[in-house]
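Missing here is one protein chain; the remaining ones are kept as they sit in the complex.
Think of it as A and B in the order they're written, each chain with its own count starting at 1.
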Amino acid sequence: MSLTVTDLRVYYRTLRGDVKALDGVTFTVADGEIMGLAGESGSGKSTLGKSLIRLDGRMRHVGGTVELDGDELPIGDDARMDAFRFHRVSVIPQYSMSALNPTRKIGKMVAELMASRGVRLEPAELERRLDLVGLSREVLDRYPMELSGGMKQRVVMVISTLLNPSLLIADEVTSALDVSSQKAVAGTLLQLRDAGLVTSMIVVTHDISLVYQIADTIMVMYAGRLAEKAPAGVLVTEPRHPYTKMLISALPEVGVRYEEDSRLSGIPGSPPPLLDPPGGCRFRDRCPIAFDRCAEQPPFVEIGPGHSVACWKAGE
Amino acid sequence: MRRYFGRKLLIYGLTFFVAVTINWLIPRFMPGDPVQSLIARANIAQPEVVEAMRVRYEGLFGFDMPIWQQYFNFWGALLDGDLGVSIWLFPTPVADVITRAVPYTLGLLIPAILLSWVAGNRFGAFAARRKWLDNTALPIGYVLTATPYMWLAILLAWALGIIAGIFPVAGAYSYAMQPGWSWEFIGSLLQHWFLPFASLFLVAFGGWAIGMRNMIIYELEADYVNYLRALGAPGRLIRRYAFRNAILPQITGLALQLGVLVAGALVTEIVFSYPGLGNLILQAIQNQDFFLLQGTFLFIVMGVLIANFVIDIVYVLVDPRTRAGMGGAS
Partner (left out) sequence: MTADAPKAPEAPEPPEATATPETTPEPAATPGTPGAPDAAAVAASTPVREALHFALRNGKLIAGLIVVVVLLIAAVFGPMAFDHGPNEYVGPPAASPSGDYWMGTTMFGQDVFAQFLYGLRATFLVGVLGGGLAAIIGMVVGFVAGYRGGWVDEILNMLTNIVLVLPALVVLMIANAYLGVRSVGLQALFIGLTSWPWAARAIRAQTFSLRARDFVDLARLSGMRTPKIIFREIAPNMSSYLFMTFILLFGGAILVGASLDFIGLGPTEGVSLGLMLNNAARWSALQLGLWWWFIPPGAGITAIVGALYVMNVGLDEVFNPKLREM
């Protein structure tokens, strides 16, 4: 079992109190699994992605545990977490285009980064990995500004996976790209896993149709909680949670992405405020099949092989 | 590369052109007969000086000629290196008066600028990452950079010169001495140099330290820093990168601050009666010596332009991106 997350709670501190962005999340990611993590803005998917590698300034680890290959990750302790970062958990950030120090040649930056982590870098290995993502070794002698956006992103992919991490988090890596580049990037992610450079992967995205092409499983989040997790094919063809159903039916044809901001047009209403969320199922105000029992929070239970849903009516 | 410097040189050329034009234009805006009123205001008794002034002014302004002719004549004289004759030190040519004063001003300015820049940047970067130091150093830095140069100069002169009696407060060397290459004279020079230098240094230091501190704080929020942190890079590496990136705008800042620093040196010299360009300006204003004033003006503008160009060259040498970008373009 590569990653085990148990009842994880991460809140944002704000003026008016804690925003419960991640409110009790339990799931596992198996060795070799690529898991797509989908949801609307504010569903908590990015918070989950960040929690596994580095909390940002306003996030607070309130409860729950994260275990990676049997070791507990000290996610609330920035300093102790450093030992795990890069070696065991790594990230391809959303801002890949600006993730490289603008005043260092890429080769030199990589060398300095590796030296600072006390790792010896085999030049041949680095070059092999550049080849893998389709970059010539000349990029090492270039400054970031001399590369195209796609090249920078691939450089970041190579750097992030240099130490063969157990878990790689790809955070909205395709959102800044055009459709053809998106497919190329998705393909590269797949290659990284298939070449054994990373064990498991969580691909955070708002684009189910894209992640469907590479993910083994897809997990859908809603308002800080899990809604459904299933093998990719099952989730897309036989969704059981009413939210997932709406999400899938609202999807345009595969490959066309909907805009982040245009809230799902097929689903009236908006997610509840996470500052002081109502009890029970958080989707019930927008849910067409809600009934009395939804005032009680439905558990996230397995209803089929690798298929878990948090809905009282999922079993019907 | 050629394009970049070509553009810069064009701007500096145009600026010089504008400066000369201002110099030519301003006396023409004076009400009445400028020659008469200039001579009247100069309030000079010696007839030969008055006559020299009148001839000079009339030749200079040449009011009977068409206006474009006047303008070209002005340029002609300038390109001949003829800045006129000083009224205050009649009949010394203005160019000579300026040449004598320049070493003193440069001797103050160059060390003050370079040292304050280096020390201020180091200190600012150092303070930015220590909360307690940041909280104490920041207000001090702001007070320093808000201090008028001449006031700090006056305070230093009063405290260390008049009260403590450690440093002399006027002149560039002891009046009892003959200028020469003796150790004693050099010692006297240094003694007189220290206070004006220190007041220039301190005000500028505060500005650089604050600028650097703010730049570093912004850099530490940059994406590349977040990425390094997510990869567990140690703070040492991150701070090194942040400093390196923050120093570049500080070089540009140096170019932008030149005018302010020069102005600071001028008023500081006035406080200490230091015989540099600032003192010349004061004398020129008090003696209504407009040739001297205009000559000094042109000289300072030229100096600032040259310094700007030097900084441009340094920037290209230091910022790898400009070099890479230009290499690709050419």
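Here is the rule we use: a contact is a pair of C-beta atoms (placed from the backbone, for glycine too) under 8 Å apart; a residue touches a chain by one contact, two chains touch by 3 or more.
What you are looking at is a predicted structure, and each value in this text was computed from that prediction instead of being measured.
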Selected from B:Leu114, B:Ile166 or B:Leu256 as touching the chain missing from the view: B:Leu256
Option touching the unshown chain, where B:Met65, B:Ile110, B:Ala146 or B:Met177 are the choices: B:Ala146
Residue touching the undisplayed chain, where the options are A:Thr4, A:Ser175 or A:Gln297: A:Ser175
Touch list for subunit B against the chain that is not drawn: 11-12, 14-15, 18-19, 22-23, 26-27, 29-31, 37, 41, 138-139, 142-143, 145-152, 154-155, 157-158, 161-162, 169, 207-208, 210-211, 214-215, 217-219, 221-222, 245, 248-250, 252-253, 255-260, 262-264, 266-267, 270-271, 281-282, 284-286, 290, 293-294, 297, 300-301, 304-305, 308
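Following the convention adopted for this analysis, only the chains that are shown with their structure count from here on.
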In the complex, subunit A residues that touch subunit B: 53-54, 81-87, 90-91, 93, 95, 98-105, 112-113, 116-117, 142-143, 145-146, 156, 159-160
Interfacial residue positions of subunit B with respect to subunit A in the complex: 222-224, 226-234, 236-237, 241, 244-245, 248, 319-321, 324-325, 328
